[in-house]
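Missing here is one protein chain; the remaining ones are kept as they sit in the complex.
Each chain carries a letter (A, B, C, D and E) given by its place in the written order, and its residues are counted from 1.
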Amino acid sequence: FDKDLYEGNDVPGVVTGLAWTSVGGDILFIESSLSRGRGQLTLSGQLGDVMKESAMTALSYLKSHADGLGIDYRIFQHYDLHVHVPQGAVPKDGPSAGITMLTSMASMFTQRKIKPNTAMTGEITLRGKVLPVGGIKEKILAAKRAGIKDIIMCYKNRKDVEEVGEAYTTGLTFHYVDYVEEVLEIALLQEKVVNPLNFILPEEKKETPVSAPLGVVVV
Amino acid sequence: FDKDLYEGNDVPGVVTGLAWTSVGGDILFIESSLSRGRGQLTLSGQLGDVMKESAMTALSYLKSHADGLGIDYRIFQHYDLHVHVPQGAVPKDGPSAGITMLTSMASMFTQRKIKPNTAMTGEITLRGKVLPVGGIKEKILAAKRAGIKDIIMCYKNRKDVEEVGEAYTTGLTFHYVDYVEEVLEIALLQEKVVNPLNFILPEEKKETPVSAPLGVVVV
Amino acid sequence: FDKDLYEGNDVPGVVTGLAWTSVGGDILFIESSLSRGRGQLTLSGQLGDVMKESAMTALSYLKSHADGLGIDYRIFQHYDLHVHVPQGAVPKDGPSAGITMLTSMASMFTQRKIKPNTAMTGEITLRGKVLPVGGIKEKILAAKRAGIKDIIMCYKNRKDVEEVGEAYTTGLTFHYVDYVEEVLEIALLQEKVVNPLNFILPEEKKETPVSAPLGVVVV
Amino acid sequence: FDKDLYEGNDVPGVVTGLAWTSVGGDILFIESSLSRGRGQLTLSGQLGDVMKESAMTALSYLKSHADGLGIDYRIFQHYDLHVHVPQGAVPKDGPSAGITMLTSMASMFTQRKIKPNTAMTGEITLRGKVLPVGGIKEKILAAKRAGIKDIIMCYKNRKDVEEVGEAYTTGLTFHYVDYVEEVLEIALLQEKVVNPLNFILPEEKKETPVSAPLGVVVV
Amino acid sequence: FDKDLYEGNDVPGVVTGLAWTSVGGDILFIESSLSRGRGQLTLSGQLGDVMKESAMTALSYLKSHADGLGIDYRIFQHYDLHVHVPQGAVPKDGPSAGITMLTSMASMFTQRKIKPNTAMTGEITLRGKVLPVGGIKEKILAAKRAGIKDIIMCYKNRKDVEEVGEAYTTGLTFHYVDYVEEVLEIALLQEKVVNPLNFILPEEKKETPVSAPLGVVVV
Partner (left out) sequence: FDKDLYEGNDVPGVVTGLAWTSVGGDILFIESSLSRGRGQLTLSGQLGDVMKESAMTALSYLKSHADGLGIDYRIFQHYDLHVHVPQGAVPKDGPSAGITMLTSMASMFTQRKIKPNTAMTGEITLRGKVLPVGGIKEKILAAKRAGIKDIIMCYKNRKDVEEVGEAYTTGLTFHYVDYVEEVLEIALLQEKVVNPLNFILPEEKKETPVSAPLGVVVV
């Protein structure tokens, strides 16, 4: 019953997703927070198993691509990440929030702002592919109603957008992507949020860099 | 059957919430305690999954906003937090105790007194938004009957209050909020409780402050 | 079928409770033991969820009030606590053993004797309130039959006692309480048990006392 | 279908219990083993919840009475205990193996021999009481058939034995007990098993003995 | 509905498997990622119990054959492995992805490229045997449609391939194997991926090499 509106990009880690529900499309917000801890992941908002796995996949992608995104890997070990999807009593499931969760986490770990008036929908895979999702028509209607201007989705969903009449898509810019990298390039601004978090990390222990182990026998 | 009355604000961590039940509204008390430990969270009072997630969200909010509230982050790591909602045999669920649980925890961690004769109801989100909840009419009646003078709730619930006749709301002051910060500003007095807890914490290890990692490559 | 009798107060941690069952009232014994360990809590006796939460609440209360009771907090970290309620095959549940479990634990941690011929029934809350419970008439009959002289319960249960005819209450002294502190004052004798346990504890590490953190920013 | 016979007392930790099954009584063997580890307890033999709690209660009793039995408490922390009840595919439950499991563990931890041709049945409580159990007639018949000479049980089961005709009890000696101490006094011989286990334990860290903490405030 | 195509071999850890579904065969991709951690294994993609065990078996095989494959064993302890099978909402089960998961992990741990246009299907066992699987005809059709040129499977599946008409198998090369070693020899190229991961590992502690312990008594 409660149709939400776009809410700005001042807070790090808050990203707008598009949801399909039995009573039509809606936007939803993925929220992330970091606090000093031991690398624990907490998920809340009555998320189903598929959506939980989606969050775990997003986090693994970020961890294994931390260097490229300029994220100090020690943050993963010395901070706890919490991802919440309001409203807390509404059960949610499915893989289509994959890129939204990943973008929320990436914004939180880099403290970079999200492109304003932007929403997204798409499944992610562990290697960073973006997969198409369903409910495109309803999601577009909901995005427009909520004040969204830019929508990011999988290139394979382009045909679903074209099936929706132009009347519904005027004023919306669609960004079609195949890889997670493209999502982050579009959605993560270079600009940091105001008062970005200063991470407190332990001194690093000495470690041995090891080249890829092909043919090397270590005892 | 057992309608409770307001019980004062002498004890830290005890905050009055408003509940909707199948036999009408009631007030309930959220109780928090801290004891030396390792950062464990215990929830009791036959809380359902949504309510448990609500408590976890409240704690994550407090952890990531600890500095602003003057909470030493080491308390989260060296004390165990227990949140209990009497009566122990009555199952409870739903997101509407979110701000009440957060205020209870905040009072416990800061040892600050709660504003007297105050009750509250509202869902929280991880970034600190307060969301509207249901059962407003029944909750108002219960609050009045219990001796409450001030009620805090989401701005979006204002229309529900206005639908309730003035006869029921005389003598009550409503505080409408959009963010958790506002809840704590209203509900947490500057005054500490009598005999506040003195936290015992380990010496801090040296740690490296790291600026937000945008563009920084760490090896 | 098996109606128990009062069994003395020689052993620390054994406290007499009052139970309501489908075939009338009965007394039951809450037993606690401590052994060197790492702060683990074990509950046994086919206890239901509400009763388990009751035990956890009792333990949290003791931990956060350890100083006032003269309990060295290190005992909670270096001893394991086991609470058992015979008979092992009989399922038990409900919140009414709350004060009995708390008194059993307190006797064990302080090695103080329990007041002789005393039984009790009442729910506890985390802040230390005692709440009324049901089945008062049956419980009184069972207590009398078992040789009990003093009964501790919530002040709000006074009216239930008065409804029971005087014929049934002669020879019994009722102690009505509102707070857990009062329970312990009545039930825990200053006298220690014979051969009290000598706790073996590690040397303490240096720790920084920190005053309540209001307004203090720690980095 | 498979009625067992008494099997001697050469192996530490093997104790004969008496079971009641839907097809009559039988004897069973409780087996314990210790191996270097970290204090883990493993239970096997398709034991039900009541029987598992019984084992945990027996272990807690042993731990908190270790000094009196001459058991070095470090064994509990540096050895893993496994308790198994053959036959592995037959589900077992109930509290009546309590004293048998405790005696098996005690024999294992002390490496003392079990009194020959002895069987037992009885529930234990955490403080060390022995409680009566059912199925006495069937258990006596099974014990006799299996070559048992001495039976240990709760004093309160004496009346059940007397109801069984003398024809069935000739040749059997009954030992009635109220406390676990009495069970161990009867069942545990002073003699050690051949080739007793030599426990390997770490050097002890310095620890502070603390007298019972009544009235002592520790910071 | 969504029939996938072969997608290249640029990314380490991505291997093409063959699946049988109720609507015919399909190819699927097994994806692996490694990130600095503590040796945790995460599985996602709505995998059933058999498929999860298959992944655990593959990882154990790799661990116990690390030396032969030139994998530094410390990677298993200081990196977390995530294996994901898109699409995230489609439940998957069965043992036939065993060799595909193992090849994916092996590529990730060695950073070696996968043979192009190659797919595989086969159960693995812990000692490294490859077992036959079902659905061969449908899997072959799916592989061809997807652009696959080489297929690896168990020698015992040869008869199933021969039953499929030649019309369907032209253009496909079949590699029949009995052991996992053969799979890796065929599927893992000597060539590393572009920009292979450089593993960061802690200095090694001194450890004692011990010859196989037959007849050696250690105290």
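The working rule: a residue touches a chain if its C-beta (ideal position, glycine included) is under 8 Å from a C-beta of that chain, and two chains touch if they have at least 3 such contacts.
Values in this document were obtained by computation on a predicted structure and should not be read as measured data.
Contact with the chain not shown here comes from a single listed residue; of D:49, D:67 or D:162, that residue is D:67.
From the options D:111, D:125 or D:157, the residue with contact to the unseen chain in the full assembly is D:111. Even with one chain removed from view, chain E keeps its contact list with that chain: residues 39, 49-50, 53-54, 56-57, 60-61, 63-64, 66, 73, 76-77, 94-95, 98, 123, 125-127, 129, 131, 205-219. Residues of chain D that touch the chain left out of the display are 11, 13-14, 29, 31-37, 42, 44-46, 67, 70-75, 80, 82-84, 86-89, 109-112, 190, 192, 196-203, 209.
Here, only the chains that are shown with their structure count from here on.
Chain E has its Cα centroid 50 Å from the Cα centroid of chain D. Residues of chain B in contact with at least two other chains: 73, 200, 209, 219.
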